[in-house]
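Note that one protein chain is taken out, while the other chains of the complex remain in position.
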Amino acid sequence: MSINASALAPRSTLLPGTVVLVSAIALLILGSFWTLDLQVAALLSADGLAKLREFARGFAPPDLSPKFLNRVAVGAFETLAMSALGTVLAAIVGLLLALPASRITAPWLRQGARLVLNLLRSIPELVWAALLVIAAGLGPFPGTLALAIHTAGVLGRLFADTLENLPPAPAEALRINGVSPAAVFLYAKLPQAAPQFLSYVLYRWENNIRAATVLGVVGAGGLGQLLYFYLSLFQMEQVATVVLAMLALVVMVDTMSYFARQKMTS
Amino acid sequence: MNDSIYRLRQLCVRHAGSRPDTPCVLKDLDLDVARGEQIVIIGPSGAGKTTLLSALALAHQPDAGSFEAFGGRPWQLTSSERHALRRRIFLAPQAPPLPPRQRVVTAVLAGKLPQWSLWQAIKSLVYPRQAVLAYAALEVFNLGEKLFARVDRLSGGERQRVSLARLLVADAEVLLVDEPLSALDPRLARHTLARLQQEAARRGATLICSLHQIELAHAQFARIIGMRDGRLQFDCPRAEVTQAMLATLYAGTDEEAFGVEQPEVEIADARCR
Partner (left out) sequence: MNSLKSRLPMPAAADGSGRFRDPAWRRRLSWTLLGLVLAWPLLVATQFKPWQLFDATSLDATLKFLATFLPPALQPGFLLEILKAAWITIAIATAGLSLALLLAIPLTLIATTRLSISRIGRARMNALPFVIRQCARWVLVILRSVPELVFALLFVRIVGLGPTAGVLALTLAYAGLAAKVFAEIIESNEGEAAEALLQNGAGRLQALLYGVLPGCATELVSYTVYRWECAIRGSVIMGMVGAGGLGQQLDTSMKMLNGGEVATILTVFVALVALADVLSARLRRTMA
């Protein structure tokens, strides 16, 4: 008995739809590279690598003089403050917007609130900061506001989705006993959703510390402003210190947030 | 003071959001309830007991028939007037509707919310000044020591009793209770039910309770309503409810009625008013 080898071979599982999809993606990637005409070759040439090495050497040793470290510390604290205050303000505003955005019984109100939230979160923090610098001048204040506005959109959306997906029994029971909507929220929905809310807020703080470090590039204070200043003067030792400070700040906030979340779930 | 609390005629109630051609969950319901009465509703699962209690709590708009409460027609009022009417009624659902991480004192004091202004509600969240009220209500069911415990640290039976404590704290004229004893052992169940009835009688409140424990229902309540397949099978004073009626009520279902023998012959429904 001979075995029909072709019958044993695995059949191709490629559907025509998948083929089209994969080709489209491939086309997108190729088109991107072709449009951009990257000079990566020049970068990786002997000359390019030499330039890179020269550039990298400028970073060492990082400037650790006490006077400069003091400036960096002030900038770091400014950045930390921006991220913390911005996140807290965003939580408050986000919660206020999440209330109408989760009222399924009032569709127009809900859509309107969600539209506002989408608008706030679609525009990146840096763009908000650049706009607010025009209104509020330079410094950390527009940076804080920019973080607050953008994050309010993100948190508001997350809060609203959480509120809509809560188990309905506690709120329903209060409502049916004649309790006003505001009190139903305070006594049923908020206690149910609070752990999730806090988790989101901590997670956004991790994100915001990274965003806050760079808002200074458009003049909104903090380490970013220092970075931009020394970079434009090509003073790489100072740039190195600032970048190290940014790293330390990010790692610190990540760790604090991690421990806070561990404590909450215990 | 109008003495009639409820007056239902030929009531038909469907599940929320059902199409008009689906059959009613509650069919052709006639019911009169006077102030201060204590009534128990029994029947097999799926009979519509919970739906009836929901309808009485003004949670469920009837699809047909006449529904009067407190001498008026609530479903012809405006939404806010109806909501005001709901404050006079308290519905305790079957599963205790308590947020898991809330403390017992807050969960119980939530019964006072219909009487409180928003400002009072907020103040109580910050510091529960009326904890004494909550404690007294919990003590009726021997649960006073759990005043400041978290709801999710309680057993099922304890949570059920916390839900009843909330009912006691509320100032409602009509108390609707759905299966309040399902997580309690027989001795505790009898004690809890007795205390509940005592409190209702003391206030002159109307109590309507649905129960699975037929023996208890028969022993404790003066008026018994039997429901099956969405209809009232009987609505009688205790003395007129016979074993045969109970057997018919549960005939053919999987439920075991306490000490009830299945009759060889189907006996016609007896309705008392």
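For clarity, chains are labelled A and B in written order, and residue numbers in each chain start from 1.
Just so it is clear, a residue touches a chain if its C-beta (ideal position, glycine included) is under 8 Å from a C-beta of that chain, and two chains touch if they have at least 3 such contacts.
What you see is a predicted model, and the numbers here were worked out from it, not measured in a lab.
Screening B:A55, B:A121 or B:L147 against the full complex identifies B:L147 as the residue touching the chain left out. When the full complex is taken into account, the listed residue touching the unshown chain is A:L131, out of A:L69, A:L96, A:V116 or A:L131.
Even with one chain removed from view, chain B keeps its contact list with that chain: residues 103, 105, 127-129, 131-133, 135-137, 139, 144-145, 147-148, 168-169.
Along chain A, the points of touch with the absent chain fall at residues 17, 21, 28-29, 31-33, 35-36, 38-40, 43, 51-52, 55, 77-78, 81-82, 84-85, 119, 122-124, 126-127, 130-131, 134-137, 139-141, 143-144, 210-211, 213-214, 217-218, 221, 224, 227-228, 231, 234, 243, 246-247, 250-251, 254.
Methods note: only the chains that are shown with their structure count from here on.
If you average the CA atoms of chain A and of chain B, the two centres end up 50 Å from each other. Of all the residues in chain B, the ones that touch chain A in their complex are 54, 57-59, 83-93, 95, 97-102, 106, 110-111, 113-114, 116, 118, 121-122, 125, 170, 172. Residues of chain A touching chain B in their complex: 169-170, 172-174, 176-180, 182-183, 186-188, 191-192, 194-195.
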